[in-house]
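Taking it in order: structure first as structure tokens, then the write-up.
The full complex has more chains than appear here; those shown keep their coordinates.
Should a chain be cited, it is by its letter among A, B and C, assigned in written order, with residues numbered from 1 in that chain.
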Amino acid sequence: MSDVFERLKSAAQEDWDAYVNHMFVFRMGIGALPQAAFQRYLVQDYLFLIQFARANALAIYKSRTLADMRRAKAALSAILDVELNLHIRLSERWGLSSGDLEQAREEPATTAYTRFVLDCGASGDLLDLHTALAPCVIGYGEIGARLADSLGPAHLAEHPYREWIEEYAGPAYQEVAAAARLHLNALAERALTERRFGELAGLFGEACRLEADFWQMSLTI
Amino acid sequence: MSDVFERLKSAAQEDWDAYVNHMFVFRMGIGALPQAAFQRYLVQDYLFLIQFARANALAIYKSRTLADMRRAKAALSAILDVELNLHIRLSERWGLSSGDLEQAREEPATTAYTRFVLDCGASGDLLDLHTALAPCVIGYGEIGARLADSLGPAHLAEHPYREWIEEYAGPAYQEVAAAARLHLNALAERALTERRFGELAGLFGEACRLEADFWQMSLTI
Amino acid sequence: MSDVFERLKSAAQEDWDAYVNHMFVFRMGIGALPQAAFQRYLVQDYLFLIQFARANALAIYKSRTLADMRRAKAALSAILDVELNLHIRLSERWGLSSGDLEQAREEPATTAYTRFVLDCGASGDLLDLHTALAPCVIGYGEIGARLADSLGPAHLAEHPYREWIEEYAGPAYQEVAAAARLHLNALAERALTERRFGELAGLFGEACRLEADFWQMSLTI
């Protein structure tokens, strides 16, 4: 099993499961998530993505080749030019403008996860940074695909959270997640020794716990 | 009112009050804080201080003169060579070694505040960094002095949290806090405009809220 | 005189003049610059721009609003998607591929200026970073415009360095330079005090000297 992301998931199995099978995800899947919880999530996720855009800018800054810079710039553009727009589009239906979103107060769970990731990147190398980003970037792809598969097209068509699920289950995002997985392997070939693996698995597990806290915060309304 | 710290407190009055008058502080003052809450606090504060030592190292790195480097190095030494030892000394009574402390799992409230401060410093200048540090560095001085004053020497002598209170009320720490206050003024003379003040007050208020969350986490056992 | 760039030029007049009136610029203007010098310049400038792209990524990372992030991202794209291509296009005529350019060994003068700018940004705030970038970003606009004006369209049409001059004298680059000038004023309104001005003028003068060294290196073949 040489795929680094799979190895990290196995090493942090419990934290990974608690994140991807969180009650928030389950309720969203069966369409039983209160709209207020989803709105709360969406506003915080908007603030979250602004910090994740910064994390991708940090990855450009830390790159040593034009190829790496361009890869990280594509990830940055995916957030600034695509992902944030989904949030704005959905939020507008509830009367929230993009300005309202940007001015919202960050919840501690948002602060904790985003600044943890940024600090992994600032204090470590690109492998640390992308390991801390992986539960979000690759995890959302897994969650979206699983929900879409288990619902099937017929149920999905009527689903209250159809747009969110389709965004992350869709081919564009799945490609982003697949590229992130390959990139993690490439970074690992460069700077991953067995001795370091435990340290990375620690960062990965911590990121999963902070993701689960983020879901939990959204439920607590 | 030209003292920057006083201006920041006034601008974030509500957040400041909620932090320094938190139930954790009140209960500690009347000696009614459960020991388990104090232990939980102490372990997390140990992890907290490790990150704050990193924040002071960041301040050295960002300095442009030897005088600034030496000032920040003194703050770093105060944590590594003095403050951590209080925690180790107290924890040893409960059978916790310094290794146990360092291996403890960081609570989200610890992650949120520490990484927020580090990110203020990494993304901003020294004024941002020291503004985000101020509720802790200067605030602990105020809390310690207030508790010591209101208790008086007689009550303090028998107080279950005497050592903690004396540490922060004592002349050595009071000097650290006073120096931090002056340093904030010096940094403000260099790079604070009226336009920027609101932004700094925002960072300060956020830091106070994250400090209050830190007390709250310690109570939730 | 409230334009910050003009104030910086006045404060570092000698260094500014030595940079924009360097023999390299003069010889380029009269078409007497040996092609070998220009080639040497172009290869190093390619490496230089890779580091400047990193400096713009650092500016995104250090931004606190989406507006600032998008502005810095536009500057990053201008380098990665436009400016580098001019270098590739010109270099291909001499049989140098983009891979050859990226693999070339960096000269000390290139290392000195680029890493100085990156360090100003890493250790300071956005105003420090953009002050250190200004001699290049805004200065090239002034040099390009001056050469184009003094030559006039007729001479320019036959000029051996027509493409370079037209790139920096052209409306697209002039707009980049004008936006950079306004941005510097906006950053200064936020965090520039009179006390700090001398420090910034020092960074600016140093950047001009390192730019002049960069021209000089290109002449020394």
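By definition in this document, a contact is a pair of C-beta atoms (placed from the backbone, for glycine too) under 8 Å apart; a residue touches a chain by one contact, two chains touch by 3 or more.
For clarity, every value in this text was computed on a predicted model and none was experimentally measured.
Asker: Count all the copies in this homomeric complex, not only the 3 that are shown.
Answerer: Assembly-level count of identical protein chains is 4.
In this section, only the chains that are shown with their structure count from here on.
Asker: Using mean CA coordinates as chain centres, what's the gap between subunit A and subunit C in Å?
Answerer: 37
Asker: Whole-Å distance, subunit B centre to subunit C centre, using C-alpha means?
Answerer: Chain centres of subunit B and subunit C, defined by C-alpha means, are spaced 43 Å apart.
Asker: Rounded to a whole Å, what is the gap between the Cα centroids of subunit A and subunit B?
Answerer: That pair's centroid distance is 32 Å.
Asker: Got the subunit A residues that touch at least 2 other chains?
Answerer: 54
Asker: Applying the document's contact rule, which stretches of subunit B touch subunit A when the two form their complex?
Answerer: Residues of subunit B touching subunit A: 54, 106, 108-109, 111-112, 115-116, 118-119, 122-123, 206, 209-210, 213.
Asker: In their shared complex, at which residues does subunit A touch subunit C?
Answerer: 50, 53-54, 57-58, 60-61, 63, 65-66, 69-70, 72-73, 76-77, 80, 84, 102
Asker: Show me the residue ranges of subunit C that touch subunit B in the complex, using the header's touch definition.
Answerer: Result: residues 61-62, 64, 123-125, 128, 189-193, 195-196, 199 of subunit C touch subunit B.
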